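Okay, here's the structure, questions in a sec.
Note that this is a trimmed complex: some chains were dropped, and none of the rest were shifted.
Note that the chains take the letters A, B and C in the order they are written out, and that residue 1 is the start of every chain.
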Amino acid sequence: MEQKAVSNYGATRRDFLAGWAVLTMAAALGATLQVAAQPQPTSAGLADPKLIEDLVAANRILVNQGVLDTLGHVSARHNRDPNRYLLARSRAPEMVSADDIIEYDLDSNPVDARGRPMNLERFIHGAVYKARPDVKAIVHNHSPSLIPFGVTGIPLRPIYHSAAFIGEGIPVFEIREAGGMTDMLVRDPALGGALARTLGNKPALLMRGHGAVVVGPSVPSVVRRSIQLEVNAKLQTQAMTLGGNITYLDPEEVRKIMAREDVALERSWELWKRKVMPK
Amino acid sequence: MEQKAVSNYGATRRDFLAGWAVLTMAAALGATLQVAAQPQPTSAGLADPKLIEDLVAANRILVNQGVLDTLGHVSARHNRDPNRYLLARSRAPEMVSADDIIEYDLDSNPVDARGRPMNLERFIHGAVYKARPDVKAIVHNHSPSLIPFGVTGIPLRPIYHSAAFIGEGIPVFEIREAGGMTDMLVRDPALGGALARTLGNKPALLMRGHGAVVVGPSVPSVVRRSIQLEVNAKLQTQAMTLGGNITYLDPEEVRKIMAREDVALERSWELWKRKVMPK
Amino acid sequence: MEQKAVSNYGATRRDFLAGWAVLTMAAALGATLQVAAQPQPTSAGLADPKLIEDLVAANRILVNQGVLDTLGHVSARHNRDPNRYLLARSRAPEMVSADDIIEYDLDSNPVDARGRPMNLERFIHGAVYKARPDVKAIVHNHSPSLIPFGVTGIPLRPIYHSAAFIGEGIPVFEIREAGGMTDMLVRDPALGGALARTLGNKPALLMRGHGAVVVGPSVPSVVRRSIQLEVNAKLQTQAMTLGGNITYLDPEEVRKIMAREDVALERSWELWKRKVMPK
């Protein structure tokens, strides 16, 4: 801090020191205020324990089903407040437990991380929850059979009825368009927003050279869709290998199936959850 | 109910109330009779416990072998009455137990569902049992390697001896021909009948964009055929990838193998069943 | 039996009955002798318990490794007598135990089946042991990745060093050449002999539309070769998918590797056996 020459008219040494102290404290306070420009959001309160339990189960189910590896994550919108969502700390999905869940606002600021490391790509979740009030759960994965579609630009199309939602369209997010040459991680709100804009109102998108983002109206729904995307990609690859003309689902078939999309969901969820959660 | 003006010639107030009561009861009775237009079939009695046990085992074996997922189902014709069949309530096959088995007539009306939810596509089973007196067990599955054949129209052909029955022909059921654009489920007797007509006298058919239906003279037989269909589809896909001219089984080879089709069945069933049933 | 008219010169009624009895017994004895035209070979004595143990382990290892399914079998030449071999009764390989092992002569007659059902295709083993004094163990399997090679006639070639023995040549046995249109099983010595002639001095052959036969100088060796055949077939399929020119092992490389073929065998066998046998 620049020290200005002051005349000694009536000012004592103590005056100078006092003045200096005040300036120092003011500077410190100002610095603190600047650090705290990152708001600490208030909690929406305890989430429904069943929602937390489903979120933990979802992590394990998706590892079981070959959709999630040691990376990737699952989140759910807070049941008490649409401006909060729940996402595990940075940890292999297979190891996630209820204690690992962190509450975030839609700018992906943590309510109380308590020193737990955060997923670098939480901005995917926050940005999509912001743009999509209908979405209640999100999966980010490196689902293997999807990646070749993302890098070739060959459109995923619905081969069988369990994956009808693919008929609504699965866009490809090319991160170069939003951020040029990057390290390929959606590591800030700007990239998160670009991804959400690419997603639009679709049920999922592919991230070129990275993986996928899947959304749904509930945790069981987004888990089912993630599994079905991987299956459909495998089947579509095999069908294209066989050659010949492929009959995909007709848009009218897609609409009719979407009208009853979750009719068998509870039946599948019951089994998947039972296999990964202790009694 | 419309109240008609009546003259008061000789009728008392009590008369009117009595008349009204009679009309109300008559209307209620008529409504009840209309609700009960869906018959409640009589039971054929207790099924052979070994048949029930084999049916439960079949569900688990087919999940183990990658043929059944959380959807799909297995049924058996009742041993006491060819006009009854046994099918689990709507439940992931991996979780099916003896208590889940419901008895149906061939119109797929339940004898006594006891509030248990029923498989939407039970009409597949009823219609095929009706059309095929020789069939004693049926599997409906989403066997993954079969689906690309159904959507490309490339005929499944017998690559190796364990799948010789494929040589009898595996038709493709295109639901659009029977029901136009639907949600792809065989959810009523009309669609079930159309499927049965497509099946004809064949050992299985593919449901385009959906899965397959496999039939057989016993539960072990239909389980073996379901497994072999999936294997043959994988091998045929790989052979087509290699290229070159493929030597499939000759019709005479098919006939000779079919004459001894089940010679090794007990050997396989012994192992499969042991691996899924508690001692 | 035709009753001839006989005169009554000096013959009594008792004479007739006696004569009849003698003829009946003679006929029965003759019938018995004809049934026993199938020799009952003598045993070579108790086989080395370690050999039996390795044979049981081989069955389980090959199921573990995806080479054997519920069918297929493994045999070993008897350590005491080259004219005897050991093969399990007809049973899923996963379930084979020491009590299931039956001793056979090289015409595949059992020493003492004790009513246990025999493998229909034991004639593969007997015929190959007859033709190949160097062979000490044989596997017959339906190894899945091999079958497409057998039906397309595309030659299996050694892609990597662990499968160098493929460089000696893997012929294809087309059963039509030996038996016309059959049920595809090597169910008698004639077909067994035809298979052995096709095998020649090679380490394995493919049975078109059926599977493979693999031979070796020991049980561990034939197990390793069976596993490596399956792996090589998968890799060759993938390499052909990638396209381009494939560099296979050179015949000189094959020779040099075959000179040290079993240098790492004990290391692999130690692990495979430990994983399937109780302590």
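Heads up, the rule we're going with is that contacts are C-beta pairs under 8 Å (C-beta built on N, C-alpha and C of every residue); 3 or more make two chains touch, one makes a residue touch a chain.
Model, not experiment: these values are computed from the prediction.
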Q: Report the copy count for the entire assembly; 3 chains are displayed in place.
A: 4
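We take it that only the chains that are shown with their structure count from here on.
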(Q) I want to confirm something about subunit B and subunit C. Since they are copies of the same sequence, is their interface symmetric in residue numbering (over half shared, so same) or not (under half, so different)? (A) different
Q) Which rotation angle, from 0 to 180°, best lines up the CA atoms of subunit A with subunit B, given as a multiple of 5? A) 90
Q. Between subunit A and subunit C, what's the gap in Å when you average each chain's C-alpha atoms?
A. 57
Q: Can you check how far apart subunit B and subunit C are, centre to centre, with Cα atoms defining each centre and the answer in Å?
A: 40
(Q) Residues touching two or more other chains, restricted to subunit C: which are they? (A) none
Q) Tell me, which parts of subunit C touch subunit B in their complex? A) 70-71, 90-92, 94-95, 120, 142, 144-145, 147-149, 151-154, 176, 181-185, 208-211, 237, 240-241
Q | In the complex with subunit B, residue positions of subunit A that touch it | A | 158-162, 164, 231, 234-235, 238-239, 241-250, 252-253, 256-257, 259-260, 263-264, 267-268, 270-272, 274
